[in-house]
Structure formats: C-alpha cells, structure tokens
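Sharing a structure with you now.
Every protein chain of the complex appears in place save one, which is left out.
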Amino acid sequence: MTNRWGGVIPPLCTPLASGHEVDVASLERLVDHHLLSGVHGVFALGSAGEATFLPDRQRRTVLETVAKRVAGQVPVFAGAIDTSTLRVLEHIRVASEVGCAAVVVTAPFYVTPHPAEVERHFRTVARQAELPVLAYELPAAVHTSLQSDLVLTLAADGLIAGLKDSSGDDGRLRALATGFRALHESRPVLFTGSELTADDAVRHGVDGIIAGLSNVDPAGYVRLFRAATAGDHIAAAEEQARLAGLQRIVDVAAARIGVTSARIGAMKAALSVLGVIRSAAAATPQLPLNDHEIARIQVVLAESSVR
Amino acid sequence: MTNRWGGVIPPLCTPLASGHEVDVASLERLVDHHLLSGVHGVFALGSAGEATFLPDRQRRTVLETVAKRVAGQVPVFAGAIDTSTLRVLEHIRVASEVGCAAVVVTAPFYVTPHPAEVERHFRTVARQAELPVLAYELPAAVHTSLQSDLVLTLAADGLIAGLKDSSGDDGRLRALATGFRALHESRPVLFTGSELTADDAVRHGVDGIIAGLSNVDPAGYVRLFRAATAGDHIAAAEEQARLAGLQRIVDVAAARIGVTSARIGAMKAALSVLGVIRSAAAATPQLPLNDHEIARIQVVLAESSVR
Amino acid sequence: MTNRWGGVIPPLCTPLASGHEVDVASLERLVDHHLLSGVHGVFALGSAGEATFLPDRQRRTVLETVAKRVAGQVPVFAGAIDTSTLRVLEHIRVASEVGCAAVVVTAPFYVTPHPAEVERHFRTVARQAELPVLAYELPAAVHTSLQSDLVLTLAADGLIAGLKDSSGDDGRLRALATGFRALHESRPVLFTGSELTADDAVRHGVDGIIAGLSNVDPAGYVRLFRAATAGDHIAAAEEQARLAGLQRIVDVAAARIGVTSARIGAMKAALSVLGVIRSAAAATPQLPLNDHEIARIQVVLAESSVR
Partner (left out) sequence: MTNRWGGVIPPLCTPLASGHEVDVASLERLVDHHLLSGVHGVFALGSAGEATFLPDRQRRTVLETVAKRVAGQVPVFAGAIDTSTLRVLEHIRVASEVGCAAVVVTAPFYVTPHPAEVERHFRTVARQAELPVLAYELPAAVHTSLQSDLVLTLAADGLIAGLKDSSGDDGRLRALATGFRALHESRPVLFTGSELTADDAVRHGVDGIIAGLSNVDPAGYVRLFRAATAGDHIAAAEEQARLAGLQRIVDVAAARIGVTSARIGAMKAALSVLGVIRSAAAATPQLPLNDHEIARIQVVLAESSVR
C-alpha cells in the first residue's frame, strides 16, 4: 500500500537554548541526524519533545523548524497535546498551517473525563481537524485510558488514522493489530511506543515504532525495523537487546530526580555527548542531570556502541 | 489587618453561548449575582470555571469581563492553570494586564514532577510573576500533592501569598492554619475549597472559602462566613447543614456522566434555573445533564430554599 | 440511651516480645494504661494493632488477653480484618468465643471487589456473625471505599451496628452523622478515625473516637471528648491542638521507612519510652525506628506534655 505511514518515527527531543528558547540550529541538526539514519518520519512535540512544557510560541517554532528542515522527505507528525477539545483543535490548526502530515492527540486531562466524553472528544477533534488524527494512548501522563473497544470503533468509523500505543501492554497491542487488520483497506496505522519490545510489535503486525530512545540511536531502530519486516527475527532481537542495554541511560538519574526528568534528561545528555545538540538543558522546572550522571551515560553509550 | 484577602470568594462558573464562546452577558449577571450577595472577592478560571477547557482567547475574555464588571469593588483572583512553569507564566501575564489582584497556580501536571521540581516550579513562578501567587492544592486533578512542608517553606520565604487547599484533608488544613499563624505579619492567606466543612475551617483560622457551590448560593456562604467569624458557631453549622443539602445537586448525574461533569453541569443548571445565566451548556467534551436531572436539581434547590 | 457505644476507644497497639510473640504482660499494662485513663472501650486487632501482620494464634492471644484484662469494665471491639467473607467470619467466631462486644470489618481486599460484592460481603457477614458488626472504612489499606449510600442502606436494614470512618473526609463524616440520626432509635454508632479533627467530629454528632494516637495519650482524648460533649468547644480545640503537636511523632521516621511503619513504630516507641510496654518492636517485616528517631520522639512527648 502506498502512502501508508509506518517504520521508525522518532519523537524528537526539543533542544533548548538558555532562556528556554528553542535552539533552532540544534533542532535542525537533530532532524538531519534522523534523516541520515533513514527514519521513516519524525514526530515533533510528543512527550519526549517536552510539548507540555513549552508555550505556544515555542511549540510553533518547533513545528516550523522541523517541517522546513524535513522539507517533505518524510511525514512530520505533530503532537497536539492539551487539556481539552478546543485547546487541542488550536494546536491542530498550527500543525496544519505549518504543513505537518498528521497530529497526535491524547484523551483530555486535568479534569478526569467520563469514557463517553473521551469518545466525544475524539469524534469532535476528528470532525474538525484539518489533518488526519492519530490517537495517543499514554495513561501514565493522562491518567485515563483509551479502551480498545473505543479505538476500534473510532477506527471503523474512519475518525482516526492511527494509534500510538504507549500503554506498555503488548497483549492489547497484538489484539489491536488484529482488530485493525480486520478493517482491510481502511485500517489505521498502529505504532508502538515501546523501546524494549519493538521487534515483537513489528513481528505481530504493528506498522511502526515511536520510541523515545530512537532519538539517541535512530539507526539502531531502523536496523531493527528492517530486520523485523524482512523476517530476520534473530537479527531484530539482537538489535533489540543492544537497544535494551542503551535504554539503561534513563535509569541513571531516576532515583534522584524522578523517572520522567531522568528519561528526558538522559536522552538530551546523550544527544549532547554525541554532538548532535548543543545543550542538555530541559525545560523548567525539570531538574538537570549532574556531571557524574552524564559521565555514566557516556559509559552506557560506549557499552552500547553508540557514537 | 487591612488589605488582607479572605471571606467568600466564589470560583466563578463560565457561562457559555453556542459555539463555545463565553456568554459575556451571563457572566456579567453572574458577577452581579455574587457582588449583590456580598462576596469578598471572585475567582475566575478555576476548575469550576472550566479553565482547562477554554482556549486562551476565551480565558482572556473571562478575565476581562470579570475584572471590568467587578470594577475594583472586590479583589479578582485568576486561575493560571496549565501544565508547566512557562505556560503558567503566560497566563499570569494576561491576568496582570487585565488587572487581577492575584493568580492561583497548581503544581505542573501531565508529566509527573519530582517534589523538588514542584518546589522549583513555584519558586520560578513566584519570582517572575507580576502578581501575588496563591498555591492551589488539588490532587484530584493534578495527581501530585503540595506537601505541607513545601507550602510552609514557600510561605516563610515570602514566595506565596496564600494557599487554596482542596485536599479535602481538614487535619492538614488546621495544621497549615497553625503554621501560617506562626509567620505573623508575613503570614499568607489560607482558603478552604470545601463545600461541606467551611464553617469548621473558618472557626479554626482559615481566612476564606473558595467553594464551587458558592456559585449557586453565595449569600448562604456569606451568612456562614459571617456567623463563623462572629463566633456564632451554631448558626454557622445550621447554614452549613443547609448548604450540605444543596450540595446534593452535584450527585444527581454523577452515576451517569461522571463526578466532574455532573458537578459542573449541576452548578450551571442551577444558575440557569435561577435565571442568572442563560444556558447550562458546559465546554466540549463534557456531557450535558438531561431534563430529568435538571428537574431533580430544581427540587433540591427548592428543598434547600435557594431561589 | 443506655448501652450505646461511644467515647474514646483506642485501637490498641500489640506489644511484641522477641520471636514475634505477643508480650502478654505489656499488653495487660497497656490495657490498664487505657482503663485508668477513662477510655470508654478498647479496640483490639485494628490496623494500629498490626492485625494483618499476626498469625491467627497470636491474634487469638491478643483478644483473650484484652478481654480478660478488661473484664467487662468497658466494651472490647475486635478487628476481623481479612481478605474475604469466609475468612472474616472465622475471625468473628474467635472474637465471639473470647467475649468481645463487637467486630470491626473492612471491605474484602487483594482481589478488588465490585461495589455489589462489597454489599454482598457485609450482608453475608452481618447475617452470619455472632456479634454486632461495625463497618470499617479504610481506603488507604483496602483500596476500595464504602460508599455513603451503601453504609446508610446497611444501617437502615439493621445489618451494621456502626461505622469506623477513616476516610479522612470530614464532609462525608458529617453527612453520615446526619444520615444516621435520621434512623432514630435504630441508628448505628459512628466513630471517627481521625487523630486531628476529633473535636469537630464529636461536635457534629459523631459518637466516638478510634484514633491510633490515643494509644499514647488516652487521657488527652478523653479530656477532648468530655469537653466536646459538654459543649466546651474551646477547651476541646485546645486539647486537639496539643494532640496535633503530639501527632508529629508519626512523621519522625516517615521519610526513611515509610508512612505506616513510621506511624506504628512511633506509637510503640512512645509507649516504650513511657514505660507502658517493654519493647518498641514491630512485627516483621516492618523496619524499626533508630535511636536518633526515638530520641526525637522523646522530645515531642515532652513538648506535648505527655509523660
């Protein structure tokens, strides 16, 4: 099928300069880093991109920079992550103006929605959006879940173009892959958000991988994806094992500054160590990694043959 | 002490016209309804005001309308509720331009912050805000808690002007009242978010009441507050008992559409039944109350002598 | 009304000797300590009594020791805390044999019950129990909640003799007090589990106080209860404030060993410092307080005039 999204689509980190401005030059280098690695798309303003930390102006700068630098070589997905339907629609408008290919949308949050309100949110967003909508399942941040039945209903009604599933539940993912396949030509695309079981996901019919760690080693995930789609499952599993070793970078500071800051900080530190971005600074109020932790990340990078 | 905030400060509902626009005329009537009832301030863009459902343009309209209509008769607090430090600071800028007296700020959300990051958030916000900052403890929405120690530290350092506590933990509230008193002249103001134990809160030294239900019956909460501050605890408890009866309106639709939509929907339905606002419509994607539920709310209003 | 339970009913700690055996002599002294302080009953094998840590043999020893030492001077409540209906009924049988006055029962746990199953649990327990049943609301341990509607239905049907409410929600507590009063002669007794708002609870019609901290200072809670029932609310609030100061003992080790072990450990350490029980040892696998923490507890005891 032509024009079908899939493959490795890294959720880009957002390099920051002092003053919490987007470091445009670093972001361009990050885009190049990914394009040269053969990724099949990029996803700007996801959780790994610190979307919810950035004001709207900076969010727009990120999308403009990425869309311009990618220049149509691969599709650009844009996170449109906000608390409610109307606010999400505003982010979608910007993504559309800038020329993104699709938007990625979670359930509403802060106020806990009723399941019927989650459905209403997606129906409203899909009807009014200027771009195809991928639903984004991320219960760790949103504190509500997109039930499989809802995802399949929205898909059957042609309202969502796909799903990024970061539930961490691989049984659910396989069931969704089966359910999506049953929709034949109109089936949506399915992405796993897992760093650690991406090879199995692809083997079971998932279309692509949107994994934070692919910021640091996009070439590794591209190799994994190619091996898995070619049926070379041993090679895919070996690559996956190497990447699982690399994933240890996110544990380095977790006990000290919390799981999320340790994760974003580690990816940015690694990209900085690798010379792709200039500064490892994360958006306020996230705590920075210290020198000892960055040194440890360098060791893990070397052990995982990332350079 | 002059210039000290306190008393009944209703967290205003945001009346909406079709198309999800702010119904300015209804909002003005709502402000009048409160001022005539003798409230000591108003709080726009809190959770009851559906702040997180509204785009920035509508948020600004709310603040402008309220500030203009209040015209300095009482202080106007503005919710500056968003996912991160930088986004909160933008909302504060608007509140300042519009002439609000203070802003109300939660911990960051979506990405779970480390406790040290919650502190960093408030320190940064307080340092850069053009207005006094009240911290807002609302774990049900934010999924993280402002530890008492942190609140007291921020207060002692002069960084917060007060706290709105919607923890629902009255033991904590009393301890904070004691802790705040120990700061003498520089003590911050303390507000309870409780509809149901407001009399006790005031009796134990809380400065004021920011309770959703006071949208519907501000005069009742004003009577309660006056009785409690005058030491007439029996009258305060009787008023509190009547208001507890009125609070049953929020249960009417809870089993069908969820606790939060049932709550906001009930307050708007009551205000509509009372002729204060034109429509009970809540922002997308919240589900509306049905006719049966609205009729039930009318019964509760009558039983609670609200007209 | 005669024969009506109420007042201060401490949830007794369970002193342990080495080898995790019940220290019977210390438990007898603890009972005496309470009786001499004028308590209105005792509650053995609650959460503060480490019920779920103790094997059935030790649980029986606790009940036998307490019932014998109390010798009918006040009612003895027995916790019958276990994962399921059938297991709870076995504990009730023992409590009945030993001569307890009533049992205290939570919702089932480990397997999360459906609300209709919680109701079925209490109906079955109540029908088969040889003793009056008090429901025990303790969501922090049980991870499910006894909805007010369920409590009132069970009460109206004559199935529960009372409720110990450790929800920490004082608005709910006042609503339950109102609901219980409406049942007139058949109204059940209502206990608060709050250390910190017991005076207000009594003022609003709660019958009694089952608060962990009353292990350490039963005389203080008895004074508080007497003042509150006599309508001397200022004296009650002053006593409550002193006890809030004493409650700081539970924070001493909380950051190091967790909230629960710090709480049980602090109460046992205080009782040991006061010479009531011999050892502060808590049941395996709880971590013990260290010398520094015990010294700090001694300071708090002195500051709170407990000796």
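Letters A, B and C mark the chains as written, and numbering starts fresh at 1 in each.
Keep this in mind: a residue touches a chain if its C-beta (ideal position, glycine included) is under 8 Å from a C-beta of that chain, and two chains touch if they have at least 3 such contacts.
Computed from a predicted structure; not experimentally measured.
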item	value
Displayed chains contacted by the hidden chain, counting the whole assembly	A, C
Hidden-chain contact residue, picked from the options C:Thr65, C:Ser167, C:Gln240 or C:Ser261	C:Ser261
Touching residue (missing chain; options C:Cys13, C:Val39, C:Leu54 or C:Val133)	C:Leu54
Touch with the omitted chain, as defined above, among A:Arg123, A:His233 or A:Arg256	A:His233
Touch residues of subunit C, complete complex, unshown partner	20, 47, 52-56, 58, 81, 83-87, 90, 108-114, 116-118, 120-121, 124, 140-143, 257-261, 283-287
Those residues of subunit A which, in the complete complex, touch the missing chain	168-172, 174-175, 178, 194-197, 200, 204, 233, 237, 241, 244
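Here is the rule we use: only the chains that are shown with their structure count from here on.
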item	value
Residue-number overlap at the subunit A/subunit B interface, same or different (half cut)	same
Chain centre separation in whole Å, for subunit C relative to subunit A (CA means)	49
Centre distance in Å when subunit A and subunit B are each reduced to the mean of their C-alpha atoms	36
Contacts with 2+ other chains: residues of subunit B	none
